[in-house]
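Have a look at the structure that comes next, please.
With one protein chain removed, the remaining protein chains of the complex are shown where they sit.
The block that comes next holds chain A.
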Amino acid sequence: MRILSADPLADRAFTLELDTAIGQRAAARVRAAGDALGVALADAALPGVQEITRSFTTVTVHYDPLEASQADLLHQAETLLSGIEADAVSPGRLWRFPCCYAAEFALDLDTLSQHLNLSGAEIIAQHAATEFGVYAIGFLPGLPFMGDLPPGLSLPRRSSPRPTVPAGSVAIAGGLCVIYPWDSPGGWHILGRCPVPLFDPARPHPALLQAGDRVRFADVSTDEYARLRTGYEDGSLSAEILLEQEPTA
């Protein structure tokens, strides 16, 4: 795999650019590079490296300048990545998340319907039929940026963001889909709500999802949503049961 550019964040980190546009090709490259670097980090083959993070088209290597030099690490990363190909990556874990598209949760479905020139039912059907790839976790702890939306569902963000988007809101904009793990301000179009806890500090790995995972949504009723939500809150349900498929070896 070719590194398009390598740019320093001073003596703390450096970012490797692997593609120029958000999409599945970039996601595959980021995943292949992130996995390879992550394995090397876990095997202590990259002394001085503290963490590897991924975004849509880049991976960033965080390091301790007292233990390694960026020039050496960059050379190691180039050597490592030159030996791997993006198409060799196996599919990530597949999750099936319940999503309630009822009017009380789908705050922007009417607006979406007008802008996209589709009925609410068609939007929901298309959304629920899409297998999303988790391109990056960020912005908020545990928040997944997922793509790609079907082209017919792509539109810019709301002109004025909401001061508070309820936790669990499933929202779309710019060809991507997110689930807000927390109440937060936000400008994406909300089309449903998902009761799955995406971030739990009590878990060894608090974020449920990781970059490279796949997510499908299943339409559930408001009653089912309420039942699931109660279950997750009182601990009688575990989010792990939503895992439909482990990565193939």
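Odds and ends about this structure:
In this text, contacts are C-beta pairs under 8 Å (C-beta built on N, C-alpha and C of every residue); 3 or more make two chains touch, one makes a residue touch a chain; residues count from 1.
Definition applied: contacts and distances are computed from a predicted model.
The protein name that UniProt records for the chain not on display, among "Molybdopterin cofactor-binding domain-containing protein", "KipI antagonist", "Alkylation response protein AidB-like acyl-CoA dehydrogenase" or "Sulfur-oxidizing protein SoxX", is "KipI antagonist".
Across A:R31, A:R54, A:R214 or A:R229, the single residue that touches the chain missing here is A:R54. If you put the hidden chain back, the residue from A:A44, A:L66 or A:I241 that touches it is A:L66. Although one chain is not displayed, its contacts with chain A can still be listed: residues 7-13, 15, 17, 21-22, 50-60, 62, 65-66, 69-71, 136-143, 157-158, 161, 182, 184-187, 199, 201, 205-207, 210-211.
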